[in-house]
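Removed from the display is one protein chain of the complex; every other protein chain stays in position.
Moving on, here comes subunit A:
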Amino acid sequence: MKILVINAGSSSLKYQVYDMSSETALASGRVERIGMDSSILVHEPHHTDETSEVSEILDHTTAIRKVLDKLTDAEVGVVKSIDEIEAVGHRVVHGGETFKGSVLVTSEVKAEIRRLFDLAPLHNPACMMGIKAAESNMPNVPQVCVFDTAFHQSMPARSYMYAIPQVLYKKHKIRRYGFHGTSHDYVSKQAAAVVNRPLEDLKIITCHIGNGGSLTAVQGGKSVDTTMGMTPLEGLMMGTRSGDLDPAIVPYTMSKEDLTVNEVNSMLNKHSGLQAISGTSSDMREIEEGMQNGEPNATLAFEMYEYRIRKYIGAYAAAMDGADVIVFTAGVGENSATVRQRVCEKLTFLGVEIDQELNKIRSKEPRYISTPNSKIAVLVIPTNEELMIARDTYRLANNAK
């Protein structure tokens, strides 16, 4: 069975095609600048060179039609006819409390995703456009939604409730949801395979550190706590997001600087984090470079970033009364040996011992970076959210048959 995985943004769309008989990706690609007259489609088939094309793509429906054209193209295509694609999987950011796992798309599911627009005003409408566009191009193909929040629905109330009047939870569903769930789920399962122990017996701390970042405490394969909250702003310091801060700072800044709600939101989401402290970049590679050159602001940015990760690892070890595995994944987690080294070298109280040489290896494979003596196994596992979406889509589409 071949499956198309779609990750739709408001003006972009990423896709991947999987052959589920071998779980291999046949092609991937992206459409950027949807809605403009010079949209770009980059198609990367795995059997030949990538191609790109600039044309007018005014909406998601046209974008998907162009993608399907590429997939069935004689030279760069990977299927003979669209009929070979038997299911489509969509990444949806917010599933609220309704979706505790992936689901087949029905009109009720769509109505519920629409009801959740309030909780994810930037992301869910874009996901919805992706679903509608796929439906109109492939009307008889089953569609599946995989939610970023679903994995964290197993959290107990003591983790997901905020200590504010309960009426706010009842009326507006204000609580911790957590994000990157598909990634935390995937790498924790992989980690169990790498250490060769049953997932049910393991206490794993997964560190998904990319441009946005979150840590999750995974006990027995279930998320029991995670750093992101009602929105992806809480928790770690990120590229341009502040992460945790005293909530009283928000009204205080608004009154002192005469800011509107939109301005303060944008300040915390787009003008904070590494960008704000370094004053130069939101990219960890450039922060590390600045630190090596003795740049004081880059050094401070790095130290704050690393410290916050380490603090949460300690917190989650306490939350689970111990930890067996720490996993690093996503852009920074997979590629920055310096961040991993600095986080781990002060976790000796937990018995963590890093092998400096193993840590320096660059590879796309899951691997150990701790010594055999380390009380906690420290792993680097490249994340693969698309494969996870393809697997769920495959399972649900098969059940439906």
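Miscellaneous remarks
Just so we're on the same page, contacts are C-beta pairs under 8 Å (C-beta built on N, C-alpha and C of every residue); 3 or more make two chains touch, one makes a residue touch a chain; residues count from 1.
Simple rule for what comes next: contacts and distances are computed from a predicted model.
One chain of this complex is left out of the view, and of "Polar amino acid ABC transporter ATP-binding protein", "Ferredoxin", "3-hydroxybutyryl-CoA dehydrogenase" or "SWIM-type domain-containing protein", the protein name its UniProt record gives is "3-hydroxybutyryl-CoA dehydrogenase".
Contact with the omitted chain, checked across A:263, A:289 or A:355, is made by A:263. Taking the complete complex into account, residues 11, 35, 58, 257, 259-260, 262-264, 266-267, 270-271 of subunit A touch the chain not shown.
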